[in-house]
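Only a single protein chain was left out; the remaining protein chains are all shown in position.
Take a look at subunit A:
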C-alpha cells in the first residue's frame, strides 16, 4: 500500500519550490511539512476558521481545503512572504502590531493574508466592508475590535505610502 507521489512545482513567496506529494496531501500540510513554512496554521481542517488562509495567485484560499497537486504551476503567498525582502514589515503587519490586533497569534497569519488581499482590492474600505471582509476568519482571543481597527490603520499606512 505505497502511495503514488506527484512531482509539483509552485512559486511560494517568489521562490520556485518543488515537492513530491501524494494526491491527497493538503496544501496546508505541504506548505507546513514539505516546505517548512509553518507560519500557515491549521485550526479546523474543514475550511471554517480561516487560519490556513494563503494567497493563491493573489486570491485568499483555504489551504486546508486545497490539494497541493492542484496548485502545480501556481503562485502562493504565505505569511512568511508578506514582509519585504529586507525584512521590513508590510503595512498590514505593522498595523496589526500597532493596534494590538493579535494575542496568541495562531489565527493571525490567516487574517494578515485576508486583509492584504482585501486592501489590495479595496484600499479605502468602510467599516462594514472591513467587518465583512474579515468575517470568514475566526479569532478566539481578540474579539475582533482591534483587528477591524488594524485593517483601517493599514489602509491609512498604505495611503500614506502611496
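In the analysis below, contacts are C-beta pairs under 8 Å (C-beta built on N, C-alpha and C of every residue); 3 or more make two chains touch, one makes a residue touch a chain; residues count from 1.
Simple rule for what comes next: contacts and distances are computed from a predicted model.
Note on the omitted subunit: UniProt lists it as "Xanthine dehydrogenase family protein molybdopterin-binding subunit", one of the names in "Transketolase", "Electron transfer flavoprotein subunit beta", "Protein-methionine-sulfoxide reductase catalytic subunit MsrP" or "Xanthine dehydrogenase family protein molybdopterin-binding subunit".
Checked against the full complex, the one of A:76, A:134 or A:155 touching the unshown chain is A:134. From the options A:8, A:27, A:51 or A:117, the residue with contact to the chain not on display is A:51.
Although one chain is not shown, part of subunit A still touches it, namely residues 1-3, 22, 24-25, 32-33, 36-46, 48-49, 51, 78-80, 82-83, 89, 93, 96-98, 100, 102-109, 112, 131-132, 134-148.
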